[in-house]
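Okay, handing you the structure first.
All protein chains of the complex are present and in place, except for one that has been dropped.
When the chains are written out, they are named A and B in that same order, and each has its own residue count from 1.
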Amino acid sequence: MIYREAGDFKTSYAADNQTFPIRGDRIAYYMVLAFAFLVMPFVINDYWANAIVLPFLIYAIAALGLNILIGYCGQLSLGSGAFMAVGAYATFKLTTAFPGLSIVFVVLLAGLVTAGVGVLFGLPSLRIKGFYLAVATLAAQFFLIWLFTQQPWFYNNSPTGMISMPTREFLGMPVTGPRASAVNMYLLCLVFVVALAWLARNLTRGTLGRRWMAIRDMDIAAEIIGVNPMMAKLSAFAVSSFFIGVAGALFFAVYLGAAEASEAFGIEKSFIILFMVIIGGLGSILGSFIGAFFLIVGPVLLKLLLVDQLGWSTDLAAHLEIMIIGALILLFLITEPHGITALWRTIKEKLRLWPFPH
Amino acid sequence: MLDVNRDEGYTTADGRKIGRVAMEMKNITLRFGGVVAIKDISFDIRWGEIRAIIGPNGAGKSSMLNVISGFYHPQEGEVWYKGHLRPRMRPYQVARTGIARTFQNIALFEGMSVLDNIMTGRLNHMNKGFFSQALWWGPAAREEEENREKVEKVIDFLEIQHIRKTPVARLPYGLKKRVELARALAAEPSILLLDEPMAGMNVEEKEDMSRFILDVNDEFGSTIVLIEHDMGVVMDLSDRVVVMDYGKKIGDGSPDEVRSNEEVIKAYLGVQHD
Partner (left out) sequence: MPDTLLFAMEAAVNGLAAGVMYALVALGFVLIFKASGIFNFSQGVMALFAALTLVGLQTGQIPFSHLINAIFGTRLHHFGFTLPTVVAIIGTVAVMVAFAWLVERYIFRHLVNQEPIILFMATIGLAYFLEGLGDIMWGAEVKRMDVGIPQGMSETVDDLTFAWFGYGFFVDTLEIWAAVIAGLLVIGLVIFSQYTKQGRALRAVADDHQAALSVGISLRFIWVLVWSLAGIVALVAGIMWGAKSGVQFSLSLIALKALPVLILGGFTSIPGAIVGGLIIGVGEKLFDFFMQPIVGSATENWFAYMLALVFLLFRPQGLFGEKIIERV
């Protein structure tokens, strides 16, 4: 089948507005979904789940969230790690205080709590932008992590200072705690990812998304044509933080099982999520997935190659890894600030015209 | 002499009937620190007319437009709009009262397509809630389609169908100006403000733009306020002209009156009087 849109006429604005206007893309999308829901659950094992699949899904949610803030609304945040921590600690407090509450509900509530905190730390964005705002979000990063490590109320006075997730069931199957199986954890995360990605797509293609992008591209002009900057920015902070909060909740409850704020949600987390967004593509839903995949799978492959095959020390491999990540960030910013997604778009445009490019 | 009746308006040279006062600026004074940008200026804008503000560089024309669109707040004076004294408003609130504008240095959203840019003009007509949008069913999707139809009409009108899906950043200057006009028109404004719509254009593009401005006024009955320093174009287009120089109003009337106004000639040509 040839990949092109010629002959694929749209007869309504709704058809013109759909997420994948080209038929080939649509088919690919449904196939990926079918694979994720119908094939993966039967082949997944503990190793793959823990090494790649779960972190990929969870980071994809976080990257989506940060992409909404940076890529769509143009507000730079370096506090994603701390917002993930808010999601994690809210999950912990909620599920220990109300053990009967469904885990799905707890995770969503944790997302809402994070949204509230995000709005609070997003308030400075009304007066400042760019790296000034980045510094303000660093305040959130350091203050929140301090709160979670120094104030015993947040970790229920546990002597180790850590929080740990008790077993919780969903539809009769354990999805958190030591008895949870890889399949259950995978499916729980997958459902969240699919639902949130769909939500993000809807929000970014409608009026709210246009308000965000208008603020991103030219905030003064946006205000003059009728965008309320306060509402636009704070709604971006709220939605973004909600996503990141849910990611933090899943990261703690499903993936880690036990966590300590400064270890699990330090500033390195903020940077990694930022890098996923840059590498995948600013302002792209698909890009968030690509970026997360790249930065989860890349290091695993590198470690397989250097440590397992060549016998290097893990230390050295880790140093090489951050060097490569840094170099990649520079490379992408220099050659293609819109990330892998933009490269992919260029290839698609060429493909549409192939074999007659003129 | 143009006979402007306070309540009923006047008839233009080409026989169009111009109505009541839409907006009235009363004794506007705007200062930046010690610099006086606008000094005690009053004039009115009437429904359906094309009103020009002209003057040499630095005369305070753009500041005046920024006062109208609420970006600057004058230290003294009042803005009366639709018969009411306008309170101090943020620019986005002014936009919601039906005032749309274009910018001298094109202020399009470079990261978005032409279509999305023009759709931003409809934002004030789209009010479906957050959850409806998030789920994209029923009301939000319907609202999107209804507004898309309105936008397509503007696209047809300005003859930019072929660049609908093009990212704005890739367009040449002249087309960008046209897309900006489309965005402002999509808002279906009561008053349309055009900040130097012909600046930087070649003759052909200027002619196109003049035609669009006249058509807009004619077909949609829009009230248009435009700033321009190209005298020739302005005189052909507008019904009434305010002339500014060094922040002061030095003339106000029909193009012919203004053309023969001594002070205006002096300001433009720098003629020395003995």
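In this section, a residue touches a chain if its C-beta (ideal position, glycine included) is under 8 Å from a C-beta of that chain, and two chains touch if they have at least 3 such contacts.
All figures in this text were calculated on a predicted structure; none of them were measured in a lab.
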{"item": "Listed residues A:Leu171, A:Leu330 or A:Leu351, member touching the removed chain", "value": "A:Leu330"}
{"item": "Residue in contact with the excluded chain [from B:Asn66, B:Asn117, B:Asn147 or B:Ser238]", "value": "B:Asn66"}
{"item": "Of A:Ala136, A:Ala200 or A:Met213, the one touching the omitted chain in the full complex", "value": "A:Ala136"}
{"item": "Positions on chain A contacted by the hidden chain, ascending", "value": "74, 76, 123-124, 127-128, 130-132, 134-136, 138-139, 142-143, 145-146, 149-151, 220-221, 224, 267, 271, 274-275, 278, 310-313, 315-316, 319-330, 333-334, 337"}
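By our rule, only the chains that are shown with their structure count from here on.
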{"item": "Residues of chain A that touch chain B when the two form their complex", "value": "12-14, 17, 199, 202-203, 205-208, 210-211, 213-214, 216-218, 220-229, 235, 283"}
{"item": "Interface residues, chain B side, partner chain A - complex", "value": "69-71, 90-92, 95-96, 100-101, 103, 107-112, 116, 119-121, 123-124, 126, 128, 130, 133-136, 140-141, 144-145, 148-149, 152, 183-184, 187"}
